[in-house]
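Take this structure first; my questions come after.
A protein chain is absent from this complex, but the other protein chains hold their places.
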Amino acid sequence: MSVFLHMLVNWFALHFGFLRDNHDLNMVKPQLMLAFFGIAILLTDFLIEPGQKYFNAIFALMGVGFSGTILYQLGRKIGAEGVQDAYSSTVLIDHFSIFFCMLFLAVTALIILLSIRYLQIEEENHGEFYALMLFATIGMMFMVEGLDLIVQFIGLETMAISFYIMVGFLRRERRSNEAALKYLLLGAFSSGILVYGFSLLYGLSASTNLQDIANAVFHRPPTNPLVLLALVTVAAGLFFKIAAVPFHQWAPDVYEGAPTVTTAYLSVASSAASFALLLRLFQTVFWPVREHWVGLLGVVAVASMTVGNLAAITQTNIKRMLAYSSISHVGYILLGLVAAGSGPNGNQNGLTGIAFYIFAYAFMNLGAFAVVIILRRKGLIGDELEDLNGLIHRSPMAAVLLLIFMLSLAGIPPTAGFLGKYYIFLSLLQTNHYYLAIFAALYVVPALYYYFRVVVHAFLKESTDPVKVTLNPWQTLALTVSGFVVLAAGIYPEPFIKLANYSLFLPFGPLGR
Amino acid sequence: MEFYHSHILSIVLLTPLVGALLMLFVPRSWDNFHRIWGNLWAFAGIAVALPLIWWFQPHSSQRYQFTESMDWIPSIGAKYTLGIDGISMLLVMLTVVLGFISILSAWNAIQPRKKEFYLLFLILQTGMLGVFMSLDFFLFYVFWEITLVPMYFLIGIWGSERRLYAAIKFFLYTLAGSVLMLLAILGMYFKFHDMTGTYTFDIQTLTTGTTLFPLVLQKWIFWGLFFAFAIKVPMFPFHTWLPDAHTEAPTAGSVILAGVLLKMGAYGFLRFSIPMLPAAARSAAPLIVVLSLIGIVYGALVCMMQKDMKKLIAYSSVSHMGFVTLGLFAFTPMGISGSVLQQINHGISTGALFLIVGVLYERRHTRLISEFGGLSTPMPSFAAIYMIITLSSLGLPLLNGFIGEFTILRGVFEVNKMWAVWGVLGIVLGAAYLLWLYQRVMFGQVTNPANTNLSDLNLREYVTLIPLVLWAFWIGLYPKPYFTILEQPVKQIVEQVNPDYYKKPVAPVGAQLPSGTQAPASAATH
Amino acid sequence: MLSITHYLVLSLALFTIGVIGVVTRRNVIIILMSIELILNAVNINLVAFSRLFGDTAGQVFAIFIITDAAAEAAVGLGIMIAFFRNRETVLADEMDLLKW
Amino acid sequence: MANGYFLDHIWLIPLFPAAGALVMLLFGKRLANAFVSAVCVGSVAVSFVYAAGAVWQLLALPAENRYVQTILFDWVPAGWMHNAAGQLMRFNVPWGLMLDPLNSVMVFVVTGVGLLIHIYSIGYMGHEGGYYRFFGYMNLFMFSMLTLILANNMLLMFVGWEGVGLCSYLLIGFYFQKKSAADAGKKAFIVNRIGDAGVLLGMFLTLGVLGTINFHEIAPAIAAGHFEVGAPVMTAIALLLFVGATGKSAQIPLYVWLPDAMEGPTPVSALIHAATMVTAGVYMVARMNAVFQLSPIAMGVVAVTGAATAIFAASMGLVQNDIKRVLAYSTISQLGYMFLALGVGAFTAGIFHLMTHAFFKALLFLGSGSVIHAMSGEQDMRKMGALWSKIPTTAKTFFVATLAIAGIPPLAGFFSKDAILGSAFERSPILWVVGWITAGMTAFYMFRLVNMTFFGKSRVSNEAEHHIHESPASMTIPLTVLAVLSIIGGWIGWPASLGGSDRFAKFLSPVIAHYSVELGGAEAAHSNSFEYFLMFASVLIALGGIWLARRWYVNRPEVPDQLATRWSGAYRLLYNKYYVDQIYDALFVNRTKDLGTALGAFDRNVIDGVGVNGAGLLTRVISRISMWGDKWIVDGLVNLSARIVWIFSWPVRLIQTGVVSGYALMIVLGLIALLGYYLHLVRLPVR
Partner (left out) sequence: MLFDKIAFYFFGGLAVISAILVVTRRNAVHSAIFLVTALLATAGIFLQLHAEFLFIVQVILYVGGIMVLFVFVIMLVNLDVAIRQIQFNRMWLVALLLTVALGAQVYMVFHYAHTGMKEPLFTLPARPASALEPNTERIGLALFSDYMLPFEIASILLLVAMIGAVVMAKRKV
């Protein structure tokens, strides 16, 4: 409970002035805010009448809002004063982490909006869910901010464990149980592998600080076997989290079994956070040996795109299909990293591409899941393709937005997804990965095919289900926001590109080999 | 007026889109409103484009006219740049006119889901116009892709039995080409950056660099672009989406697909592949020409045995568009200008042919040739118009098709005589299948009782068909305005791909009589 | 003379055995135990390095890993109980509602 | 230009019928027949007046200046091109018309005969439906034909060339409800198209080589280009153009459409398929004589083709029973004569025969039309006979025409045929022999026709018997006029050897190129006595043919049947037109269709199958292996998607078992793979 006390103190400090200048605390205030509201939700949940559980959501939203506000100020601050670290350099507040934290908060907010009605229908409308979401967000934020293996690991585990619970949140639902247990077993196993790698990294450098480790790796011979072993194990652990082939198999099962809001959250936030972590590690610790991982990532990326795209074609369950599709998206993002790590100085377009892609992917995938979420009602899970039939008649707005999300996922302009792919392709070409680029480009075609199976059902099939799809205002808001972002980032991408460029975390200067 | 003049392209481009967006706010149950609204805006599309005819200066020293430029994505150097030269001018006019005609043709044919139909059609219209107007590669690509979605739905929602298959096939085929095009565009983009240090998608600026690319690079980029355009045209082995898409699409969709969408491919060759990558284009020309010739003959032969009218016309498109690419890759002024003209002609003739099939389909709900026969008796006016269009399509002099085909073949003949011989063979076969079709549908006794009382054309159908007939005659009788408009842009393209062409000595004037072929003094001004 | 490699190999042995447990056993509880073994192996690594460098970070890391192991075990067993309540089994290969 | 009103307004000549056609085709349905006749016949009449005036005024010009040209507007200014010398020039084809001696003959014949046939049609078509349509097409034809003739350049000529083909198609298929008529029209158009392809290519070549396609500039361009006699390129141009001519003028091997074209109304046969359109090929060759004369090979080909067609068609004409078909083969045969003339260099003789043939063949067709009219549509000669007294005017005029075509002096046919045969003999006696025999055959089958129709015993069925009546005046007057022309038409070419002045040849002389090298020797001097011998020979064989026809078809009508039985093989061969149609069908038409079918299947199965349909190559390979490949791809994605599930699912299904241990094992495998990937790197530093 130390953190609780700590936070209470800080909360008062914020408003009463003393301790305001505590640098370390200031740096983690967004997380503190989330923790505060998370705990508050846990405490007040008992007081809230069963019919008014949406107060939990409002609390959670408030938490996210406050946290975002503070994060924004933090961003202004580092904009003015430069990148800052805190807590003995265990966290680093830079543009990169601000960008990702903002993204997590946005995604969390949208998921909260979507959860309210979904949980009501599932009759699992407990405050814990929102609290867990906030805690997971804290974990994610520390994952990206962490400049220390321990912080990163603990952050990762906080996120992961929250997700295990959220996946299994529908306790009476067998699929949910099963998904949770699978996810937990495999997740813990992969954490073991990851942390094994971490231990080797520590062994290489006698430090858990990324900068120190990077320095140590830099001064070793490039084919140092232990570096490579650490690279493999760390990569394997992270590949699992982002669901890259061949560590992807949990994803379809878990996506399908989990409550849809969790699936949405998982596919977007967890992936993004793990990617951020992966980027951070690969751009610091493993940056000196990038010539070795570029090829590896290329292979994994192509394998991911292949498996993801081909398996997705045959799915009839939307969530499962989106799981495979997200595997293929992982392939694209990894290709961006391939490009970013190629060449003597790396490639900045690759990094921009990754940031933009993750950003776009967050909103478009979230939107796609949101449509599945709004289909949920008593007696209908709504995650089969048939459930979408005739959506255009049952809810034109949802159908049109679904189309936009699908187009974006497939990478058709003018949507955000296109710009993401644009950057990936460009960076690949610039770093002479022509065949990868052609591969990646051609995989858009099967991808479009399965995304458009969804569209076919929503637009071209006659509805077998007479019930109108209704949206509550929260859902409408969430859908509209994601739709707006996806479209805006496609039609006028300039601010979003600026944002992506803002987020660039360039590899440590002296380490660029 | 000043504003109008300087922003006319944007206005033309956005008019349909505005119509579509406004439509969004009207409830879908107001069926008739949407129908009228869609037609009005499509007509407005023509109306706002009309001043182009007067304002366009064929002899202007500027390569592109009415240019507008606005920063769009400065981070990557993409701009909103519009501009047209003679080639795009013609295609823009074709688009607005055919767009209106096909929307009008759908008046009764589209019964369910009217709102969506008109909405999608107007968006499609904007997409197509954008393709022809963009002077920025990025913008071009965006518009290129935008056209896919509405077309997909047009086929997928209002098509016939196998519509889903046809729609997705159309989409996937085109997409496969266009992603490769994207790679090619990006290749140009960053290689240009490597050369000059600027990131830009501006076509005119890029051209200054791409033409200097080493041949190997040019080839890579050329073939990247090639697939997109070849699929769209469609060129011989990439054509199989077309029969399906055409057959399954509703009449309006077929008209616009054949009339305008296919032109995007040819336009791509014309605007990008050839002038931007001249060396690669030269090296690829023999292969492309051979493919075009195969397409011409092959398409015609396959037409012979079709049982479905629309499929037949679709294959005839393969044949006719073969002429277009044939002319393009001759790299002679006549070949290219003929090719552009042939694009317009194909839009007119094939568009009209699809309208004609649509007329029959609306009455009989079948497209099988064997279901018809002897229709001249119940539908004499229809027979007359159909005859004229058939003749225009098979290239009878005094109608549009002839001018295009003749000019193309003449331009090709200059380069390689055998190419022209094969092309001419296509013309012969063209007569065979089109007349045979006409005969089977229109001549003979009315054998099928269902056909005895078919009504002749109604006013709306006249309004859709007559403009095309008149246009066909105009081009056939007096194509001079077209050639005048095309002269400058064609010259610029030829000078890029075939730089020696205009440097040859001018044939002596004195030997020529004032009529016939002659070389005026202005030829010496290069 | 004991070198660090001895510890690494010991840790590797435990790690491998843990992995074997994960991939061969059907009983979920034993799989969880195997994961504990894996984490334990990592701890040996860390503590050995810590000893090698005379640096406390490794041991601190090990403490966090133990914490995490505890958390995972608690949640894992909780989920398993929920699962068991629904399905009356603890066998991993009977979790087959979700596949393909 | 001050050449005279009519010469300045030659562009109006084709325009009158064009206007008539436009009015008919747009508003004809609502117009009264009388008005239709007035407009259409009137427009042709005005045309004729203008044509006559123009020819008159042309004649008034001095012989070397008999050339006028009117340019209406730039028609196809298609931009820049290179000529064969690699020079840059502007391609600009104007809508230009011209008049010179050669086409003044043509324009006179066309408007004149055309006018008569129009008048005739008023009566003939009076009872048919689609009256306005008929006249509209006819006027359209007049426009096209006049454009063809008056065009000052090849491209504009090609407009007319295709235009007359179109009108021929429309008019042959006038009874479109009859399948045979529609088929015949299509056949005519497509066969003509094959020829047109040649013209088009010839035109390209001309333009490339000579830098001009203006007729008047061709000869100077050749002179400027210093082309040798026998220059291959000239042969190429000539032969390509000749392909076009064989199509339009129904020569071997493209003559097959003309007999079928008799499905059209009889005035159409008279106007288009006898008097005017089919002579377009002759006109073109004559028009391009400057090129042809440079190529002995091409000339040889023209002559031999002409001679062969002449005798071949005549032989088929010997046994036909359809009155119009006999005339059709006769037309082909006579056109062969004309080409023979052209091929031996006797261009003037060819044109001369063209003119006289127009008169008497139009007359024959109109006469036959009148007969058919009288017979209520019966065309089979075996069901006629002894009509002489029943339809006297028709019979008499028909008889005149028959004498003319048989070459009996002093009728028109005698002079022109004689001129041709004379020239042919000088070139090659063999050609003369062929022509001579043909003359005999011509006389035979024409008199066979006359005898079967007008003489002998009546074989008319009873019901037809009642209706037999002489045609109305609108039909008989043209017959009479044409009969007169058939008699006197040849006199303007009264040869010098018979005391004439060869006025016709002299008139045409300016348009015929004269090269220093003697090619055909057609115009070479020869002794009168020899010419008398040739004339005598041809008259003799004509009389022989007439005698034989008389003997077999009037006196001993059983003989032909006996002969047919005895020589049944030959008879059948002739009767079935040497089976050429069947051979063409088997060789070309059906093969083309087969090819179409095969390619259609190829298209669906192979091209569509390769790398397409979302499943790509894999699909194809697997589908091939799995026997039901065909169905697979044809049925396409709809079925495919189900099958794709099966194909793609198996690797994924294999590993995505839902069993956690399996997934964990996959992770292990992944680790092994990644580590294996690096182990070779790790090895590197170990020496």
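The letters A, B, C and D name the chains in turn, as written, and every chain counts its residues from 1.
Everything that follows uses one rule, which is that a residue touches a chain if its C-beta (ideal position, glycine included) is under 8 Å from a C-beta of that chain, and two chains touch if they have at least 3 such contacts.
Everything numeric in this text was worked out from a predicted model, so none of it was measured.
Taking the full assembly into account, the omitted chain touches A, C, D. Interface note: of A:G203, A:G411, A:P446 or A:G483, the residue touching the hidden chain in the full complex is A:G203. Within the entire complex, the positions of subunit C that touch the omitted partner chain are 1-10, 12-21, 23-27, 29-30, 32-34, 36-37, 40, 43-44, 47-48, 50-57, 59-60, 62-64, 66-75, 77-82, 84, 88, 90-93. Against the chain not displayed here, subunit D makes contact via residues 659, 661-662, 665, 668-669, 671-672, 675-676, 679, 682-683, 685-686. Contacts to the hidden chain, counted on subunit A, fall at residues 1-4, 6, 24, 28, 35, 39, 42, 86-88, 90-91, 123-124, 126, 128, 131-132, 135, 138-139, 142, 148, 150-151, 154-155, 157-158, 161-162, 164-165, 168-169, 171, 180, 203-204, 221, 224-226, 228-229.
Following the convention adopted for this analysis, only the chains that are shown with their structure count from here on.
The distance from the centre of subunit C to the centre of subunit D, with each centre set as the mean of the Cα atoms, comes to 94 Å.
Put simply, the C-alpha centre of subunit A and that of subunit C have 26 angstrom between them. Subunit A and subunit B have Cα centroids separated by 44 Å. Within subunit C, residues 19, 22, 31, 92, 95, 97-99 each touch two or more of the remaining chains.
Multi-chain contact residues of subunit A (touching two or more other chains) are listed as 181-182, 185, 189, 193, 252-253, 445, 449.
Residues 4, 15, 18-19, 22, 28, 31-32, 35, 38-39, 41-42, 45-46, 49, 52-53, 55, 57-58, 60-61, 64-65, 68, 71-72, 75-76, 79-80, 82-83, 86-87, 92, 95, 97-99 of subunit C touch subunit A in their complex. Looking at the complex, you find that subunit C touches subunit D at residues 19, 22-26, 31, 92-93, 95-100. Contact residues on subunit B toward subunit A in their complex (touch as defined above): 28, 72-76, 116, 141-142, 145-146, 148-149, 152-153, 156-157, 163-164, 167-168, 171-172, 175-176, 179-180, 182-183, 186-187, 189-190, 220.
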